[in-house]
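Can you keep this structure in mind? I'll have questions shortly.
What you see is part of a larger complex, with each chain still in position.
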Amino acid sequence: MALRAAVRNKSALSALLSQLSPCSSHGRVCVTQMRNNSTSPKIKVDFDQSAGVAVMRLQSPPVNSLSLDFLTELCINLEKLEMDKSCRGLIITSSQPKVFSAGLDIMEMYGKSPESCGEFWRAVQEMWLKLYSSNMITIAAINGSSPAGGCLMSLTCDYRIMADNPRYSIGLNETQLGIVAPFWFKDTMVNTVGHRTTELALELGLLYNSSEALKIGLVDKLVPEDQVLTTATQTMTKWLAIPDHARQITKSMMRKPTIDKLTSNREADIQNFVSFITKDSIQKSLRVYLEMLKKRKG
Amino acid sequence: MALRAAVRNKSALSALLSQLSPCSSHGRVCVTQMRNNSTSPKIKVDFDQSAGVAVMRLQSPPVNSLSLDFLTELCINLEKLEMDKSCRGLIITSSQPKVFSAGLDIMEMYGKSPESCGEFWRAVQEMWLKLYSSNMITIAAINGSSPAGGCLMSLTCDYRIMADNPRYSIGLNETQLGIVAPFWFKDTMVNTVGHRTTELALELGLLYNSSEALKIGLVDKLVPEDQVLTTATQTMTKWLAIPDHARQITKSMMRKPTIDKLTSNREADIQNFVSFITKDSIQKSLRVYLEMLKKRKG
């Protein structure tokens, strides 16, 4: 619970982080894994201090669902890297086969109390705020499918490299499940692919395969699957050649208006989500979807 | 005059509609045609209740000009369909050969009193507001040329299918006639094709043939002329698979800021139009244009 509460409270988070053993500087590569009371870490961070680049591997089986625990771990890792001035770049990728992230964990929204739903939503907001406003160079190495929240996470990065595999899809497909991408998901997509493509994609809950995603600008580059991470590392080298302060001011100038819209409406957005998701009709939609998923597995 | 006044007054319109014989449910297809004191109906609506889809045919010879009478009929039909919960989708097409709609009827702006011009403009606003904010899935089956107001009507829809015919053109070409597309025409186009393409198109009053229109994103799909309506129907089936409430909330989220700009400036926009269109220089431009049209016919 301490980890969860920390997401809601920056001071508490800082206090918590100060108790964690910081990444020591005596080795070239330093591996950090958040400890969790009961489970193995869902995120693995390898920080190459000589390069100033961290690689964050999502490793929460089976599909890197964004649960509250996952988001909490993600945010603590992000905060830690952000505070480390020697960390200039972050590559996010998946350790799970065929999937980057399946998006928000529906179990956090189904049959839960309004309080739990609100706590979960705040963690989703926090992830977006931290990633979209990061001072680090952020590159998504999308080595598998990336629907809904997984797509959102990719969209917050400075650059997106995707595995050239027609079976992998990416998109904000919330509408297909009977739920709605909130305004800041929408804003992030509009900033990436423009208004009309976003309107069409969100009304229909479209998922794009990798080629389609490249064509509409949802990702920036396709490479063979086994080259996704090496290409991300090469791309990072180009970005590291740009003076940090100028790049950071520029990034903030591009994104601040979008970020401010959420920070100034955060509580209302949580209320809005909770009252929507706890509706009987929406809960029923989620149940239908969950049963469909079970059948698929069976 | 009752129909005209109704456009200005929603309560009056509702009262009026309640007196009209509603579309009865005993047949599969129900045809509605607005009765008009002196003329035959300018719009024909076929509502397939089993599918939940209405097809609206524009049938005002020769070129479906958006006159006050036409707009009034259109708005009453739209209001009626919108209030019918069983109607989920609307396809708009033309019964006239070679033209979808030629746009605003210049005779409503030439040699008319400021009051008449204002009444006309309010009806144009009303059409745009009703179409752009419709809860229904709206698909434009553009089976002919669609300049100016005809293009605007298409742009309000969720999807645009155009006949693949290089002789058919579409665009907001107002500037060519010496008049100006108002900000909400502009906003609708920016939302569809982006700022720069809109700037170029509106400064030059560009008309695009069907291929060019597809290329810049002014329409979404080209098909042979005889397949426009069947393709629209097939496309509608895909859209109907999306849960209505999620699609409607999403559509509103995408369009509300643009709609709010007009609703909060409606009277000023009318004043602006009236003072512009009644200028001697603009009336002269319109006269030159009308004489050019007459010569072409002769």
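Just so it is clear, A and B label the chains in written order, and each chain counts residues from 1 on its own.
Everything below uses one rule, namely that contacts are C-beta pairs under 8 Å (C-beta built on N, C-alpha and C of every residue); 3 or more make two chains touch, one makes a residue touch a chain.
A quick note: this is a predicted structure, and the numbers were derived from the prediction, not measured.
Colleague: Total copies in the full assembly, please; the file places 2 of them.
Modeller: All together, the file's complex is an assembly of 3 copies.
The rule is simple: only the chains that are shown with their structure count from here on.
Colleague: If I superpose the C-alpha trace of chain A onto chain B, what rotation angle comes out, expressed in steps of 5 degrees from 0 to 180?
Modeller: 120
Colleague: Quick check: how many Å separate the C-alpha centres of chain A and chain B?
Modeller: Roughly 41 Å separates the two chain centres.
Colleague: Chain B touches which residues of chain A in the complex?
Modeller: Listed in rising order, the residues are 174-181, 183, 186, 194-196, 198-200, 202-205, 281, 285.
Colleague: In the complex, go through chain B and note every residue touching chain A.
Modeller: 158-159, 190-194, 217, 220, 238-239, 242-243, 245-247, 249-251, 253-255
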